[in-house]
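Note that one protein chain is taken out, while the other chains of the complex remain in position.
After this line comes chain A, so read on.
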Amino acid sequence: MYFLDFEKPIAELESKIEELRHLSDADGLNIAEEVGRLQVKVDKQLKGVYAKLTPWQKTQVARHPNRPHCIDYLKALFTDVTPLAGDRVFGEDRAIIGGLARFRGQGVVVVGQEKGDDTETRLRHNFGMAMPEGYRKVCKLLDLADRFQLPVLTLVDTAGAYPGVSAEERGQAEAIARSIDACLDLRAPLVSCVIGEGGSGGAIAIAAGNTVMMLEHSIYSVISPEGCASILWRSGGMAQQAAEALRLTAQDLLEFKIIDEVIAEPMGGAHRDRAAVFASVGDAFERHLRELGTLDGATLRQKRREKFLRMGREGLA
């Protein structure tokens, strides 16, 4: 397990527990009481630390290397997953994966951003930073969903769309714009969940949904704290301040009515109990799909558009 800076005291306690367990194995001593006492202490600390994470700490948790990624959710929550590659124009971009699948028995289109878990998979998925091909693949999949009346579930986890020469050459901006356009044009339910990082245009490109949810310790922002700091403070080192100023936590977004629901994470974050987080995300998806399932395509589209039209309007005098 990888430990973040602010988790160091917890890490120490846990290694102590581990040591004790080895001791008891070797010497046959009964130290269950001591282990239990330490475990209580760990739980208390975890609860304490995670109850009041700062925006910058949440950013770190959202990017935690052990945090479950898109593929983990695909494996846990879906059956008959049939990935459909390519944008039919230029290529296949593995930063975005998607295709047909069954979610608790129901046929759906699923789309998500995958960051990868080790060097090899990170490179294969380009660290979850999509090229224009990725967004054009989304358009292809949304078109399928529209024509075959399949609900769409999206899993958002990206630092942002890839900033590079080839991406610009092939129209990164246009590809994102069309992907947002396709989301807002879809005549089928669209439910999105930010499972880690919701990085700017690259995230909203697959997250303009009827219902948008966020995991408790995920973030969603117009720009990364580092990027914001380097522009407005002219120093990348001010990322902590930028994270505070940007109001990028799930709780902030719920307050601004940008998202509809915050899904609670297991104590100590999604990476500490994957099964629990898969279950909560699955249940939330199911609940929203059931609600939206009663509406026809045109109503779904209209409601989705009205929802986004309202955003920010309340603050205008």
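The rule is short, and it goes like this: a residue touches a chain if its C-beta (ideal position, glycine included) is under 8 Å from a C-beta of that chain, and two chains touch if they have at least 3 such contacts; residues count from 1.
The rule is short, and it goes like this: contacts and distances are computed from a predicted model.
One chain of this complex is left out of the view, and of "High-affinity zinc uptake system membrane protein ZnuB", "ABC transporter permease subunit", "Phosphoribosylformylglycinamidine synthase subunit PurS" or "Acetyl-coenzyme A carboxylase carboxyl transferase subunit beta", the protein name its UniProt record gives is "Acetyl-coenzyme A carboxylase carboxyl transferase subunit beta".
Here the missing chain is touched by one residue of A:17, A:180 or A:270, and it is A:180. Here one chain is not drawn; of A:10, A:150, A:248 or A:300, the residue touching it is A:248. Touch with the chain that is not drawn comes from one residue among A:65, A:107 or A:171, which is A:171. Shown as candidates are A:4, A:31, A:85 or A:222; the residue that touches the absent chain is A:222. Seen across the whole complex, the unshown chain contacts chain A at 161, 163-165, 167-174, 176-178, 180-181, 183-185, 200-201, 204-205, 208, 220-223, 227-228, 231-233, 241-242, 245-248, 252-253, 256, 258, 305, 308-309, 311-313, 315-317.
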